[in-house]
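Here's the structure we're looking at; comments come further down.
Only one protein chain is missing; all other protein chains are in place.
Letters A and B name the chains as they come in the text, with residue numbers starting at 1 for each one.
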Amino acid sequence: MLRKGFVALCALLLAGCAPRTSDALSFSTWGSIDEIDTLKPLLAEFQRANPDVPVKLVHIPDEYPHKVRLMAASHTMPDVLFMENQTLPGFARRGVLRDLRPMLAHDPDLKASDFYGPCLQALSYRGALYAIPRDLSNLVIFYNKRLFDEAHVPYPTAAWTYEDMVARAQRLTKGDTQWGIGFAPFPIYWLPYLWSDGVDVMDPGLNRCTLQDPATVASLHRYLDLRARYHIAPTEAQVGNVRMAQLFAQGKLAMMVGGRWVVPGFRKKIQFPWDVAPFPRGKTGSVVDADASGWAISANCRQPEKAWRLIKFLASKKSISAFTQSGLIVPSRPDVANSPAFFSGPPASSRVFLDVIPASRPTLTPPSYDEIEYELIDGLPAAWNGDQNLEDTLKPISRRIDALLQEDKRS
Amino acid sequence: MIAPLRDQEGRWAFWLLLPALFGIGFFTVIPTLGSFLLSFTSWDLLGAPQWVGGANYQDLAQDPLFWRVLAQTGSFVLMYVALDAAIALALALALNQKIRAVGLLRTAYFMPVVCSMVAGAILWSWIYDPRYGLLNAVLAAWHVAPVRWLTDSHWAMPALVLVSVWKNLGYDMLLFLAGLQAVPSQQIEAASLDGANAWQRFRHVTLPLIAPTLVMVGIMATIRAFQTFDTVFLMTEGGPHRSTTIIGYWLFQNAFTYFKLGKAAALAYVLFAILVALSALQWVLRRRVGHHEEVAA
Partner (left out) sequence: MKAALSSRIATLVLVLGAIAMAAPFALMLGTSLMTYAQTMAYPPEWWPHPVTFGNYAKALRDTPLLRYFGNSLLVASVTVLGQLLTGSMAGFAFARLRFRGRNALFFAVLATMMVPIYINLVPLYALISVLGWVDTYQALIIPGLSGAFGIFLFRQWFLNLPVELEDAARMDGCNPWQLYWRIALPTAWPAIGTLAIFEFLASWNTFLWPLVVTNSDTIRTLPVGLAAFRASMKDVTDWGLLMAATAVSVVPAILVFVVGQRFFIRGLMEGAVKD
């Protein structure tokens, strides 16, 4: 009786150890329903042209990098993965992604020169390329032309400065019903203010936190001043936690810092005329982020040639145009960027998204970036809301970020 | 006649012990050792763990959040144990009088004990709801402004303590009851005949005699409190502003949110060291206190 039990146990153990086999190529991505609706017809077209490459779409709407990591740990990582540059290094440095340079070099149709340099750079790690880019993600200023016209304020210009922006915003603010410029606590939206003043949260070598450096503090004050000194940005007391994009769409916000991804929603909802302009120049220039997302192949993929065929299809001018059509992305391909797919429809000055690329830079993401970002998002609102002195707020945040950067150096 | 069998008992023992010991060895002992080794490595779940020596322990020591988490855990434990022990003892004293309907009462006190912590967390989240919850409705009846129980950094920790106390009160009450019932009634009667009132009887007769039980319950409650995770995960996610981040929760975050498994393992061993120290303390205290009891009697 005991023996039977033992045998049964062994059988159970072995059954669990059996390897998983499947011929279909698994392809994971995040994305809203709209994005998936754009993707599905493309995948169908790929299947028709490539009947020998069945594709299984794995849609992971939230906690994407997290879940992909868990899949990698249990050997169920998808063959083709959509990835973005901020979480890519975490995977690349552990060798779970395939270096795509050889395949790109040998491909007769797809070439590195088909893409914007910064896109390829963003998706590279230590010289190797790990994903073929779909889009470039950066920030511009969206502005409500009607509010400008009504107040007889001149539109933003290509080389306008922080001071110019403040001056315009002051004329566009009306008490607590209308504001000149947006204010959001997430680092992505205020980092351009720092970068344009030549400072950052960390030094380029990721050795220490530079938040308490005088130049950085001065720059953070320039951001805080939008609320605290000039009163041209909405406060939490006035609007709660509403997103700036929502306020803008409601016509209560004259200008906001935003990315291309708001365009589809704006095209549907906004009735007033609007356009975009470059981020205003700070002390050293106008610098925004140059982040990118693209498709990678897992190192353990057993059918890399087939995976490459899928990526090649998705990165073709036709497919990237399909994504660009809705206004969702700034394409990674100049040939799409300079076509009606990108330029038709508001904003009229879409060109701006492309013009700012040369001066922009990818966001620095050390391994502990999640925790660092949490410290900034959780700790700074005390200063943003005027509950605490900015310098006092920065002290504990800076200490923790330093500790985290030291940890990263050691691992 | 009986002797020959005893020679082979070792073999039989082996087979009888094998399943259980294999399970314990494989799923407890080996992971415990593995965890110790892991605490000297850096591992993010991808690739292989990399040896870093004492770096994780160093990182913990220099991480301001580690000390904050320790302090917060300490204050959670203190609040919990004080409240739990006091209420459980009071209830046990009450139960020690001859009461009717013990079965019904016992069921009521044990319902929280036998339901899952998840159920408890959900129930209390509803009670703590700032707008529709029972507690704020009661406050409103007394014209007190609503409290944001789980989103105000001053109230979140006490709110969680209350849920934990509610959850295990029945158990601790029962343990105190067992301790009280072991107190010889002659001593209480003798004190009563000497003219002592209820409080004096309690203070000078009962309390010293149940001191070992007090120590045991106290330490068990402490060890239990140190390992809290479910309530924090489900009700506050360590917030607001990390005010309810205690060791168990932060460990989980380090392992499965930030993927710093080496650091999490080091943290687990710090917790283990604390618990071992507490268990040793209990052992020492029980013997000392027990000794006093013998001397007093």
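Everything below uses one rule, namely that contacts are C-beta pairs under 8 Å (C-beta built on N, C-alpha and C of every residue); 3 or more make two chains touch, one makes a residue touch a chain.
Predicted model only: the values in this text are computed from it and were never measured.
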Listed residues B:Leu91, B:Leu160 or B:Val205, member touching the removed chain: B:Leu91
Interface with the undisplayed chain - residues on subunit A: 5, 12-13, 16-17, 19-20, 67, 70, 73-76
Hidden partner chain, residues of subunit B it touches: 1-2, 5-6, 9-10, 12-17, 19-24, 27-32, 34-35, 38, 45, 87, 90-91, 93-99, 103-112, 114-120, 122-124, 126-127, 129, 131-134, 137, 140, 166, 169-171, 174-175, 178, 198, 216, 219-220, 226-227, 229-230, 233-234, 248, 251-252, 255-256, 261, 264-265, 267-269, 271-272, 275-276, 279, 282
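We take it that only the chains that are shown with their structure count from here on.
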Rounded Å distance between subunit A and subunit B, as computed from the means of their C-alpha atoms: 43
Sites on subunit A touched by subunit B in the complex: 2, 5-6, 66, 69-70, 72-73, 90-91, 94-96, 367-368, 370-371, 378-379, 396, 399-400, 403-404, 406-407, 410-411
Complex contacts: residues of subunit B adjacent to subunit A: 15, 19, 42, 44-47, 50, 52, 55, 58-59, 62-65, 241-242, 257-260, 262-263
